[in-house]
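Have a look at the structure below before the remarks.
This part shows subunit A:
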Amino acid sequence: MSFKLRISVAVIAVSAALPVYAQSVTITTAGGDYGKAMQEAMWAPAAKELGYDVREETQSDGFAALKMQVTSGAVTTDIIHLGSPEGAQAAAQSLLEPLDGNIIDLNAVPAGARSDYCYPFDSYGTVMSWNTKTYGTNPPKTWAEFWDVGKFPGRRALRSNAQDLIEIALLSDGVAPADVYSVLSTPEGLQRAIKRLEAIKPSVAVWWTSGAQSAQLLKDAEADLVVTWNGRAQTVKADGGMVDYSFKGSVIGTDCLAVPKGAPNKEAAMKLIAAMTQPARVAKLTDFIAYGPVNPAAYKAGLIPDERLKTLATAPENAGTSVFSNPDWWLKNGEAAQKAFDEMMSR
Partner candidate 1 sequence: MDPALAADARRERRFFLSLSLPALVIVGSAAILPILWIVRQSFLTTAGEYSVGNYEKVLSSGLTWSALLTTLELSIGTLAVCMLLGLPLALALASARPRVANLLMAFIMLPLWTSILVRTYGWLVLLRRDGLVNAVLTGSGLTTEPLPLVYNFTGTLIGMVHYMLPLFVLPVYAAMRDIDPNLTRAAASMGAGLGLAIRTVILPLSAGGIVSGSMIVFIYTLGFFITPAVLGGGKVNPISIRIERTLSTFQDWGAASVLGLLLLVLLALVGVTFWAARLLLTQNKLGVAHA
Partner candidate 2 sequence: MKSFPITVESVRKAYGSYLALDDVSLEIEAGEFLTLLGPSGSGKTTLLMAVAGFVLLDNGKILLGGRDITRLPPNKRELGIVFQNYALFPHMNVLANVEYPLALRKIPRVDARRRALDALARVKLEGFAQRDIAALSGGQRQRVALARAIVFKPRVMLMDEPLSALDKNLREAMQYEIRRLHDDLGITTIYVTHDQREALTMSDRIAVMNSGRIEQIDTPERVYHRPLTRFVAEFMGEANIVPPGSVRRIDGVDALRETLMIRAESFHLDPAFAGPDGVALEGVLRAKSFRGENWLLTLELDTRQEVLISVPATLAAGCADLAPGQRVAAFAPAAKVHAIAGAKV
């Protein structure tokens, strides 16, 4: 072999080997518009900054996928996108790695939302939305009015799930937002909420199961009053639907990012989470979808235009009458609450 050839072989070998050294990270999101928004605003720019090679997997049921991977010992994803109650549950079942406080600033979010396992990055409100053709300029303004089928006749659509509805039921029964979880924590609190839901059940035309379905119900005027997520209501409204919604009395939930137990690239995953949740990036997310940042810093310095702030559940002006969904309460009482809810449904 000639000397020249030997050099060129070495060059080819080195250049071929180089990409192997680029850190690769797999992220699992819910896909769809939401997943796309997260890519554009959050992880794609963060990956570029870190020089990571990020692969995306999509799962409609993140928790089920997480549990499957961890229990079978075949963990393929490094970062998983969960709802905060699911995050709490996953942590309780030891499915998650604890977040590294040296890499991620766990205290950047409000104390009520803080988690050691699943880092909350955006928020959504479960809101009241209505058909403007049915109610004109006089829609129900409170949950109590939402429940008043005499004054506001019309077909209701609610989510077929206890989450948020339990809180809303208590709000409609005159419980103050700040007292919702203390009432729920009494033995008769849950029963009170269930009773309230049972009272409105005859007027519920549809119990929806997916966010897309709730948006369709609004759009088609299949229901006049729909409890849905603000992002969904905003999309229908922006598309010219005869629809409006209000953050008054909304239940605010957060989504979070976590690292599955036994993830192949644990440390890189932590770094990517830290980078993709920088205030500018979670503020940027609102360019694509109306889910507001959890980190208060993202609301400062004009990162989000003023008129968009009105559409975000956690914007300072919308937060007054809302209830922050409490993952801990749901972790402890979720199964009992859902069971009571299902039993109410089957009655």
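The rule we apply is simple: a residue touches a chain if its C-beta (ideal position, glycine included) is under 8 Å from a C-beta of that chain, and two chains touch if they have at least 3 such contacts; residues count from 1.
In picking the candidates, the idea was that all candidates are chains of the complex that A comes from, given by their letters.
Fair warning: this is a prediction, and the values are worked out from it, not measured in the lab.
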{"item": "Chain touching subunit A (counting every copy) in this complex, out of 1 or 2", "value": "1"}
{"item": "Subunit A residues within the candidate 1 interface of the complex", "value": "61, 63-64, 67, 89, 93, 155, 160-161, 205-209, 220-222, 335, 338-339, 342-343, 345-346"}
